[in-house]
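Note that one protein chain of the assembly has been removed; the remaining protein chains are unaltered in position.
For chain A:
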Amino acid sequence: MGHEPVAVVGIGQTKHKKRRDDLSIAGLVREAAQRALDDAQMTWSDIDAVVIGKAPDIFEGVMKPELYLADALGGAGKPVFRVHTAGSVGGSTAIVASHLVSSRVHKRVLAVAWEKQSEGNAQFGLGGGKSGSIGAGGAFAPWIRAYIRKSGAPEHIGWQIAVKDRQNALRNPYAHLHLKDISIDKVRESPMMWDPLHFLESCPSSDGAGAIVLTDRAGGEAAAADGRPPAWVLGTSMRSEPSSFNGRDPIRPQAGVDCAWDVYKQAGITDPRRQIDVAELYVPFSWYEPMWLEGHDIAPVGEGWKMVDRGETAFDGSFPVNPSGGVLSSNPIGASGMLRFLEAALQVRGAAGEHQVDGARVALAQAYGAAAQYFAMWAVGSQLPSS
């Protein structure tokens, strides 16, 4: 007996903002979760188990918030799981939930990931609570410099991605940043935050949450019969590697390559560039778009920036990346991976509204964390997998 097919039948997210001062943390996660339940035409009592993900607890100063949030997510008397894999956690949370269904442990699982960055300060948190934090931008900037130098990419590539994702975000009412007058000039002239990264090539700090409801084959087919086509999970994978050892390639980490091919294999994908219709990749700093195109073998090594330069990753390109606006437009850190995963599901359900990519049947979602060392990826499709 193989794995149970898994269907995403409910999707919800908050309006992401710099500061959701209208909500408690419980209110924030419930806004996303209630929307996912409504979308699935379910109530709290229909859910068998809850999976909660977020990034480090120091960001809000609430230790083990899953305990505080268990009843806010209808978890009384049910199994509740916490997932924590740094920045990739939103993706890992979706994957853990999908495994609870695919292994037939539970039939209907709610997965919620969130961050309320405005309660604390991520620079402080990432700097271990000390002065002189280099933040995520300072940690990734040297690798970005190495990518630029090795690939010979012109510097406008980073600016172009910063503009593209912000223009995509204008189509997404939930996105934090709606920069109507974004332009290459504006990005280039914005302050240099972490040389070589400009301010507008960097993600914002957001409050937000994302949620999905996953169910089994019968649940997915029932939703489809009711005119609510689900997203079917075609493959999932999580991989990691140590942050620091001689011989590591931090520009194209082996864990990221392995994670991608594990997903491709499960999904029957041999040529990701042709067989995937749209991708949501975790791009908190503009240059990570070509780095992940190469890091997941969507483009040959050294060629990712050329895909960008030719406009192939634009909304109307042949391989759209981040039609939601991506992490560059909304970054509730713990939820950011979930937003990639749920956007991929929205796309193959044909339910992405203004940011719907025409003909999206197979979508890839990816999230990464810490020193580009934790990876979570899934592929979802509009059709029930045949195996």
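Simple rule for what comes next: contacts are C-beta pairs under 8 Å (C-beta built on N, C-alpha and C of every residue); 3 or more make two chains touch, one makes a residue touch a chain; residues count from 1.
What we mean here is this: contacts and distances are computed from a predicted model.
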{"item": "Absent chain [UniProt protein name; select from \"Ferric reductase-like transmembrane domain-containing protein\", \"OB-fold domain-containing protein\", \"Putative spermidine/putrescine ABC transporter,(ATP-binding protein)\" or \"Pyruvate dehydrogenase\"]", "value": "\"OB-fold domain-containing protein\""}
{"item": "Which residue of A:D21, A:D316 or A:D358 touches the chain not shown here", "value": "A:D21"}
{"item": "Contact with the hidden chain (one of A:Q34, A:S183, A:Q275 or A:Q356)", "value": "A:Q34"}
{"item": "Residue among A:E155, A:D195 or A:E354 touching the omitted chain", "value": "A:D195"}
{"item": "Touch list for chain A against the chain that is not drawn", "value": "19-27, 30, 34, 43-45, 58, 60-61, 71-76, 116, 118-121, 123-124, 128-135, 137-138, 141-143, 145-146, 149-150, 191-195, 242-251, 371"}
